[in-house]
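Heads up, one of the protein chains got dropped from this complex, but the rest are sitting where they should.
Then we have chain A:
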Amino acid sequence: MSTRARKQIILAAYVGGVNEHTAWEHPDAGSQIAFDTFRQVAQTAERGRFDYFFLAEGLALRERAGRVFEHDIAGRPDTLAVLASLAAVTDHIGLIGTLSSTFNEPYELARQLASLDHLSGGRAGWNVVTSWDAFTGQNFRRGGFLTREERYTRAEEFVRTVQELWDSWAEDAIVADKQSGRFLADDTVGRFSHAGAQFDIEGRFTVPRSPQGRPVLVQAGISPQGRDFAAANSDLIFSPFSRQPEAQEFYADVKSRARSFGRNPDDLKIIPGAGFVLGDSRADAEEKARHILEQQLSDKAVQVQFEQLWNRDLSAYDIDGPLPSIDPDPEAPPIIQGKAFIYQDRFETVRRWRALAEEKGLSIRGVAAEVSARADFIGTPEQVADALDAFIQNDGADGVVLGGHVTPGGIDEFVDKVVPLLQERGSLRTEYTGSTLRENLGLPVPERRGALAATV
């Protein structure tokens, strides 16, 4: 490690959408929907030289046993529309949106992302998620839903198809010579034809090659299939592992998978979501963190978290009592709907939670506090800068996606207090180095695959 140059930390800002991590109860909490909220976070992150602004996606409101959650923030704007509007009020920061490969069509999504890349001057990215649940599928006329097994099959082919569409216009396809009257280089510009098990489509793509050629591709998913998918296709992975040693294990695992796919592992960046709490002293920060956690761990939030894992009605259990001794019921219809299931293995997770409770003498709430504490970086600005830098330099990740607990002002503190410290130690640039997101991330521009037009 000593011979290697200091890694530049990749930073992203996240508007905490619809989850219990965002403290809507806080007096400074603003609207989750107003454009000013998004503007403020993106502009603040840009001031801190962050690489990108990030949005998650959920295509159905979350429900418990058929009733919409009341305790969490809900309601979010359309990802692409809000990112396109943000392109107008920022100049450098990348704009990455989560968009499902299940509830979209390749032609339309390729077109939207290429348009966003044009409209932002090369700052677009796509976090491919593979939502499969029938519950979300009820909001869509085409595609319905996929079985768990099918979703990466569709995602693989979806991404490949989208890339074919992005590659269908050569860089020099537009001549636009007013004198000669030639607008297009030739009459096959944009032509594509894709025949596969998932998609059988052909025609002409409407969007010229965008500034990045291919917008940045991100993957979020942790199953072996998901890891292979990311290692083969993605530029970034949005992972849930923000703590050592799981983070290092995951990092080493996907980087070696990337190598086995013939890629340079440095071209695949691992960026977990992470939280932070700053204070004047460590004790002060920990006190704040405790308070935030209490707000997050409302009785209903904890109950829902456990019910999702157990897939059972646990309303009869005392949140301050012991863990349920009954087993999860994965075969029953899901009691919690619309919330991404991020546990690798249900029974194994339950076993771990029980062991944790036993070892530390924890109640349900206590376990929830242990496993869901999102504030990974707690302390004075110096302490947080140290810990974050060490996490990155020791290959826990290549960067982090930061969400403030309070929207929109939560990220300001980090930018004002921690960013200068990271810059001082040479772990964070002081100016943007490129004009596109790819350039700023240090990612190569994939070569455009030979024009299909030549072969048809």
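Here are some notes:
Criterion: a contact is a pair of C-beta atoms (placed from the backbone, for glycine too) under 8 Å apart; a residue touches a chain by one contact, two chains touch by 3 or more; residues count from 1.
Everything below uses one rule, namely that contacts and distances are computed from a predicted model.
According to UniProt, the chain absent from the figure is "LLM class flavin-dependent oxidoreductase", selected among "ABC transporter permease", "LLM class flavin-dependent oxidoreductase", "Molecular chaperone DnaK" or "Glutamyl-tRNA(Gln) amidotransferase subunit A".
The chain omitted from view is touched by exactly one of A:Q112, A:S131, A:Q163 or A:N440, namely A:Q112. With the whole complex as reference, residues 24-25, 33-35, 39, 58-61, 67-78, 80-82, 84-85, 87-89, 103-105, 107-108, 111-112, 115-116, 118-121, 138-142, 169, 174, 176, 178, 181-187, 189-190, 199-204, 206-208, 298-300 of chain A touch the missing chain.
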